[in-house]
Structure formats: C-alpha cells, structure tokens
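A protein chain is absent from this complex, but the other protein chains hold their places.
When the chains are written out, they are named A, B and C in that same order, and each has its own residue count from 1.
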Amino acid sequence: MQNRYPIGILGATGMVGQRYIQLLADHPWFEIAWLAASDRSSGKPYGEAVKWRLDTPLPDRIAKMPVSPADPDGAPRIIFASVDAAFARELEPKFAEAGCAVLSNSSAFRMADKVPLVIPEVNADHLQLIEEQEWRKQSGGYMVTNPNCSTIGLVMALRPLEERFGISQIFVSTMQAVSGAGYPGVASMDILDNVVPYIGSEEEKMEAETLKLLGKSESHTVTPLDAGITAHCNRVPVVDGHTECVSIKLRKPATREQILAAWDEFKPLAGMDLPFAPKQPVQFAEQADRPQPRLDRNRERGMAVTVGRLRPCNLLDWKFVLLSHNTVRGAAGATILNAELLASLGKLEQVAVAAGRA
Amino acid sequence: MQNRYPIGILGATGMVGQRYIQLLADHPWFEIAWLAASDRSSGKPYGEAVKWRLDTPLPDRIAKMPVSPADPDGAPRIIFASVDAAFARELEPKFAEAGCAVLSNSSAFRMADKVPLVIPEVNADHLQLIEEQEWRKQSGGYMVTNPNCSTIGLVMALRPLEERFGISQIFVSTMQAVSGAGYPGVASMDILDNVVPYIGSEEEKMEAETLKLLGKSESHTVTPLDAGITAHCNRVPVVDGHTECVSIKLRKPATREQILAAWDEFKPLAGMDLPFAPKQPVQFAEQADRPQPRLDRNRERGMAVTVGRLRPCNLLDWKFVLLSHNTVRGAAGATILNAELLASLGKLEQVAVAAGRA
Amino acid sequence: MQNRYPIGILGATGMVGQRYIQLLADHPWFEIAWLAASDRSSGKPYGEAVKWRLDTPLPDRIAKMPVSPADPDGAPRIIFASVDAAFARELEPKFAEAGCAVLSNSSAFRMADKVPLVIPEVNADHLQLIEEQEWRKQSGGYMVTNPNCSTIGLVMALRPLEERFGISQIFVSTMQAVSGAGYPGVASMDILDNVVPYIGSEEEKMEAETLKLLGKSESHTVTPLDAGITAHCNRVPVVDGHTECVSIKLRKPATREQILAAWDEFKPLAGMDLPFAPKQPVQFAEQADRPQPRLDRNRERGMAVTVGRLRPCNLLDWKFVLLSHNTVRGAAGATILNAELLASLGKLEQVAVAAGRA
Partner (left out) sequence: MQNRYPIGILGATGMVGQRYIQLLADHPWFEIAWLAASDRSSGKPYGEAVKWRLDTPLPDRIAKMPVSPADPDGAPRIIFASVDAAFARELEPKFAEAGCAVLSNSSAFRMADKVPLVIPEVNADHLQLIEEQEWRKQSGGYMVTNPNCSTIGLVMALRPLEERFGISQIFVSTMQAVSGAGYPGVASMDILDNVVPYIGSEEEKMEAETLKLLGKSESHTVTPLDAGITAHCNRVPVVDGHTECVSIKLRKPATREQILAAWDEFKPLAGMDLPFAPKQPVQFAEQADRPQPRLDRNRERGMAVTVGRLRPCNLLDWKFVLLSHNTVRGAAGATILNAELLASLGKLEQVAVAAGRA
C-alpha cells in the first residue's frame, strides 16, 4: 500500500471526478490522496460536497476526505484533472508549473502544440512531446491529455485500419449518452422521448482530435493525419455509452476478413501489464444488431470498444457501428490508463524526483 | 357527407391503421366504410379487436364497426393499405385486380417497375405509371405506394435542392422512433437506456426508394436518380418522430442562403387545396439545437418536415438535420395525401366508374 | 378582440408560464398584455428570454413582446402568477396591494387563512374569502390560488365521492412527470432508467391542500375536511401527466355503480360556458390498464381527469388510479379556469373598476 503513487483529483465532484474515485478504489498503483473542486465545495468532507451519481457506494475513506482548494500547494505531484475548459485553461498550467504531472481529461489544452493528446493503444509515442514543454524544463511538471469521450471510441476502432490500410475519409454520426454532459447536464425535459441533434463544439473537437491522435509524432510536434473527416453529434436518452455510425474510405483495398483481422490482432499494449488496459481493446460483435450501449458498454470493465455491423458503404468503402463507455473508456479510464502508461515508462518517478527537488 | 368517398382500411388494427382512423376522423373527402385486419380479428367489433395506442379517443362509430375479412368482396373501391410486406405481396394485387385503387404504405410493391412510389410534393408526375398497370387495363384498379417512414422526410428535404442544384452524393444516418416498428414492435428491454443500431432492411429500402422518388418519370418507367447514397439506420427511445443527419454533395455550388431559399420556396402543391397538404412542407428551424422530435414532430399536424443545423460538411458540401413524424407524414398521412392528390386528378372517380362497370 | 381582458403573466419564461402562453393563444376572454420574469430576462424580447419547450410554436406576437420587470407599475390589473414560492412570497402581495387580481399557481399563499385555494368544479364557494382580504378592502386587489399539480387530480376525483358518501381516509401514492419540476428541473442523470421517490415538500402540500379544498367555507374562513390523509410522492420518467394510486375509506357505504355514477354525474359547471371547463371533468376509463399518461393526459385538451381500475381495497373501502395533465389541468389551465370563473362572477370587472379608481 505504501508503494502506491499518491494522486490528486481536480474536479472531484463532477461526473468524471466520481468515476476516477470509483475506478481507483482498488487500484494497485495509485492512491487517492487529495481531492479538489470548486470553491463552493472547498473545506467540506467530500461525502457532503458531492452528489454521488454512481451505482457503487462511495468509499467511506473518500467520503471523509476534505475537499481542498484547487491550488498546487499541498497537492500531490500527480494530478488527474477533469474540469470545465474555462477553469482548466487557468488551473492546469499552475499545477504543471508547480512540478506536477497533469493528466487531463479537459479539452482546454488537447490541441495545444506541445501537449500530447494520447490513447495508450493508439499513439503512445506522442508522449515524447512532454519533453518539449517549458514546464518540464523548469519544474519537471508536464501535461498529458486524453481525448473527448466521443473521439476515443472512434480512434480506437480506426487505428488498426489506418495502420494496415491507410484512411483518407471518415464520416461519423454519433448518438451520445447524457452522462457525457456531466451533472446536472442535460435536463430531463430535453431528452425524455427526444433526441437533441446538437452538442456544443463536439463536432469540431471530434474532427480535430481524431486527426491529431492518428497523426505522426515528429521531433518537436505532431503532424495530423491527412484525411477528411466530418462529424454529426447527437444526444440520445441513454445513461452511459456513446454509439457511433462510421463510414470510411481506405487508401488500400481491404476485405472484410482483413478488417476483422486488423481489429482482432490489435493488442499494442500486450505484455505491458497495465492494470486498466483491456486485453482485447477492439472487440467485434457478431450479432446483426450490436453493439448496443446497455449490453456492450461494460466489456472489460468499460475499457474495451465494441464494433459491429461491418458492411460495404455505397459512398466510401466500409461502414460499421462502434460503441464505447463514455465516462470510463472515454474519460476517467482514459486518464487512468495514460497514468499507468506514464508510470510504466518511468515518467511518474521523474516527477516525484523533480518535485522532491523543488 | 354523402359526397365523401367511402374508403376501406387494410391492416386497420396496426399502428398505421390506427393513424388512418385518427387522421380521417373528420376528413372532408373520405369516409371510413370498411375495416379489415388479420383473420384473428375478423368478425369482432373494431373496438375489441384493436389495442388502441393513440392519445385521442377511438371514435365511437369506428369502435362499433365490424372487422371484415381481408377480401375485396364487399370492400369499397378505395383501399388504404398498411400490412406486413408478406401479406401485402399476396393481398394487395387481389384488390387491384378487383378494381380497387390500392393506396399502400406497405413495402411489397414500392420498387415494382409499374408501381408509382409517390410523395405528392416530390414526384406527382410518377402517377402516370398507373396507366401502365395490367390491373388498370383489366378492371380499372391500380396501385400507388408511398415510401418508407424514414425515406419520406429525407426526400422532401432533398427534392428542392435536387431541383435547383442537383445532388450527386447523399449520406444519411437516422435515429428512428419505436412507433415505426408497429405494435408490440420494439421490446422495452431492447430500447430503455439503449440504442439499437440496426433495423432489418431499412437501409436498403431507404437507399433504393430515395433514388426512385427523385428519379425521372419517362414513358413507361421511372429512371432512378443517378446519385450515390448510403444509409445508417438506428432505433432510439423516442415514441414518434424520425431524426436524420444528412450530408450531401451538390452538382452545382449553392450558398447557405440559396439552400434556405430553395426550402422556403418549395410549395409545389400551392393552390391545389389538398386538405392534408402542409402549407410549408419543409420548414427551417433557426435554433442551434433543432429540430427535435418531441418539439417539432407535430408541425402542420405532423405533415411538415423540419430541417435545421445547415452547415458546411468537410467531406461533401453541406450537412443538416431533418425530422419528420414517422406515422403521420411518414406513413398514414402520406397515404392520405396520395389519395387526395389522386382525387383532385380525377383518378378516384375513374375507379368508381370502372368499379361500377365491373 | 378589444373586449378581452388584458392579463399579465408573472413568471412567463418558466414551464407553467409557457403553458399560459400556449393555452391563452386564442382565448376568447383574455389577452396577454404583459410578461414578466426574472431580472436576468427583463428588457429582452420574450422570444430571446425563453427556452421554449412546448410542441406548438411560440406565437410571433408573444415572441416580440418585451419582458417587463416584475413590478406592478405598468402591469395589467389581472395577473397570472407562477413563480418559485420564495419570489411569490415577496412579489404577489405587491401586486394585490396595487389593486391587481392575482391568480396564482405558486405555493406561497395557498394555505393562508384568507386566501382561497380553488378548483372551480370543487369549491367555487371558497372564493368569498377574497372579500376578507385586506388588499381587497384597500385597493380592490386580491389573491386567489390554485392547488399544486398533484393535488388537483386527486381532489377532482374525490370531490364527487365526498359529496355523496363522505370520505374519512385517503391514501395516495403518486408517479409524477418531470415537467412538474420546471426547466431545467430534473436532471436526466437522475431520471433515465430511474425513479426518484422524493419530491421536496410535495407530500406535505398534497396532504394539507386536499383537506382545505374539500373543506367547508364558513363566514370568514375555511374549515378543512376532517379526514386522514397520507401521501407518497415519486418522480418517474414521464414528460407530462401525473398518475396517482388512491385508496379511500368512505363514511357511507357505496357500490361500484354508485361511485361510477358519482363521477359520471359530476358536472358542477354545466351551463356556465367557461371556455376551459371540461364537459366531463372526471372520466372513467373502462380498460383494465388505464389511465396512462401518454394516452389519457390530453382528454378535453388536458382539462379532464381520468380515473380507472376502481376495485375494492383490502384495508380501506375502494382503490383506483387517476391521471391528470400536470402543467395543464394541474397548473396553467387551473389558473385560467379560476380566472374564467371570477370573470363570470363579475369579480374581474370589479378589479378593473377598483384599479380605475386607484
């Protein structure tokens, strides 16, 4: 127990903050040591500050922890952050500057030049960007981001195909769960017996992040994938799990069997023993009517992406459906897996040392 | 009252059959004179045979009408039909052969060579095909079909653009209401907190019907539109109203204003005084997050299509969202409007005469 | 048109405020002349200030009306009010003091001694209380309230039974729609695939209001009904329509037929020609599984209450289910019907005169 990394959570009372707490409850490498949220919550025991919305009990130890102010003083050197972009823009650099490894689910810095946007299975090599960050040079601190919840599933399904066949065009239409909007988030009057065909800035994020994630890491920067992409984003009355309809054009022809094989054989983290890494990151569902959020979102504890309905597309080459758990694989689990990857690369030790020096 | 056309309903107990009854309750031109359903219902008063699922009361007169066997004997000469394709394939020709005008919402004959597939605002001229039908020549009877519920909204939104700018590529991803699957239809265990990304044969229907509807009527046949189209069809937890995300490539460039004008000025039935024709068939919603099924499905008593979110598409030219009421505009209302058009063209009188002769 | 009473709406942007606007669109007696909402909205055109959540279009005339500050200056003499209790407590007396007839849907003064809590079909005679109000004596202004949304349906179903048989015990358990909580109101994360068995203060309101409504109006006050009542209130994933399970103990024995007759013959407003009065205020549904919110909430444009499943209760005497449209019959329609009753009693003329004097 004493060997686990102490970590802090910035934005601990939000939906993703709650997921961090749920998912880290028995984590073998990380231990929650610090919780911060808005000023309104500061000072209260976490159990009073939070409106816990998950279906497992809030652990007693966490319920009793005080909520700290969102300030690097007294915070651990590893920070999991999930706050609104406006707050993130202001807060996250403070922590990096103070020598923290900031692992962020916020959108504020995802597209920043020197900030790696990473899915461990997809582009672990982009992590080298942290060495380009001023914070790193000054205090040892750095920032790593994970993508938007709707982007992660898409990119995980595309990565094995891009690798083998190349992708030149991507069409995606999403049906996203309400948990993606946080709490209270979507009003029930807006979503019962309804669909909302609009999510602010979501399409832009999805388009830009996808190309950066599939891009090439070069000496000092990342060159985005040279492909066309268009997204239609919708909110549907589902609690958890984003479903996405995808059509793609490949650079090299591929048969159905080759595509299935590409997904099946996609196991880039095999052998690394990261606790949150799914054994089979992209799982193909054989049934004609799958994947479905209620039935498939929890595969490999919510960390696997399910694909299905692979069939030819009249306009591009292939079309299929994918599903991923938006607050696990698409948010909290993504940050945690990034942290595990960094730990296994020795990048968290360095922070601890740097912090020790500071 | 005595001047109204007596009409019969084939498939009267189904969801669309119920909508025919609801929508025709006070129709100025048509009067329900005959109801037929499966053998199981035959002989019972309609009120006992049906599980009425609409939110207006079943009219007393209709509740007391007996359910007749599905046989042309004793049926009126105008038949509104909405039965499963397998039954339609067998039953509908019998009625046409017996001299009836069969106005069908069933999918069985929509793509048949000599059978017009018609949306009055879109391709009224395709009706000439009925004169090519053997039935017409023999008994005066004929068959006219209306499209699938997901096709109608799409084609109404596309028609004004095809007319002015030409369309070469269509991408559509749907979020369809459960009423489209009839009753009992979709199990609640399949759709609560869920999405089903599959509807049997729906994508194929949508792709083929769209091109036929936008096609050119020539001497003896219809030449489908020469365009590429791909559809992703999904079921969502919504009672009524299909939402569709669309991207299109135009043959001639068009500005946003030109597209809005094309929709705004699309009033092909103006001056015909058809009771069910919407005044503004395609209505643009200004708000960023519209159309939405719960809020927009009832525009012009469910007969208008709402479009919104017109914006450039990174892959094709433009993208937008559309919504139409699937059991009104997309089914029962579609058949009724076809019947009104035929009446105003004198094609129902001819049936009556022909039938009189027979 | 020029003969209609000009009325003002306090709380115009809320869910009930929106319903006032929808329901008064073509009202023969009342014309919306003034809209007020929170300071945040003040000065904006209503169309910009409101997030319109109803499925009929916001009328153009109303969309362009400016939102006024919530102050009696410049307001009409008849005010329909639906604001949070805390605001109501402060604002409504100001309007009554300034000579307005305040017809309120707010809970703040419902239980006040001299304020009548009225359902026209149930206790029109309680209106005499307005003559006891200080405001009335000073400025001619007065206050009349309508009950909570869950109370109205219950009391309408109970009133005919209380009249004929007497009621000594009432057990009620509700399943209430989300629209009852306003907008944004209930978070979707709280209600999708869920039930919330708690609505703040609702049980207390329902218990107290029911007894006052069924109470006896005496010289200067109302003596509540002498009966026991207990309420369990729950929120369910339904957009509109409160469903309530009721068990009652009667003072005199009644047969099933007698109870049905009491409901059937309950037409206390017959002959008064109030535009919003339902012809059959309490309607019995014969089917075993009714009433249901989606199917029955719109009976008589949402102003009728539907009862069903009348059967013996093992503990008390009878049990049944009732349903009423919570934002129509249970809120906006209730205020409007109160206003119609006051108009027909000449109590709105008096305000106009009094106001003229002031």
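Everything that follows uses one rule, which is that contacts are C-beta pairs under 8 Å (C-beta built on N, C-alpha and C of every residue); 3 or more make two chains touch, one makes a residue touch a chain.
Quick caveat: nothing in here was measured; it's all calculated off a predicted structure.
From the set B:Pro237, B:Pro278 or B:Gly308, the residue in touch with the chain omitted from the display is B:Pro237, counting the whole complex. The residue from B:Ala12, B:Leu91, B:Val186 or B:Val351 that touches the chain not shown here is B:Val186.
Note on the undisplayed chain: of the listed residues A:Ala75, A:Leu295 or A:Leu341, the one touching it is A:Leu295. The residue from A:Met15, A:Val102 or A:Val239 that touches the chain not shown here is A:Val239. In the full complex, subunit C makes contact with the omitted chain through residues 169-171, 173, 175, 190, 192-198, 207, 228-230, 232, 234, 236-239, 243, 245, 247, 288-295, 308-309, 313-316, 319, 321. Mapped onto subunit B, contacts with the missing chain fall at residues 15, 53, 178-179, 183-193, 237-239. The chain not shown here touches subunit A at positions 53-57, 192-193, 239, 294-299.
Operating definition for what follows: only the chains that are shown with their structure count from here on.
The pairing of subunit A with subunit B is characterised as same-residue: of all residue numbers used at this interface, over half are used by both copies. Centre-to-centre separation between subunit A and subunit C, using Cα means, comes to 48 Å. Taking each chain's centre as the average of its CA atoms, subunit A and subunit B sit 43 Å apart.
The set of subunit B residues touching two or more other chains comprises 192-193, 239, 294-295.
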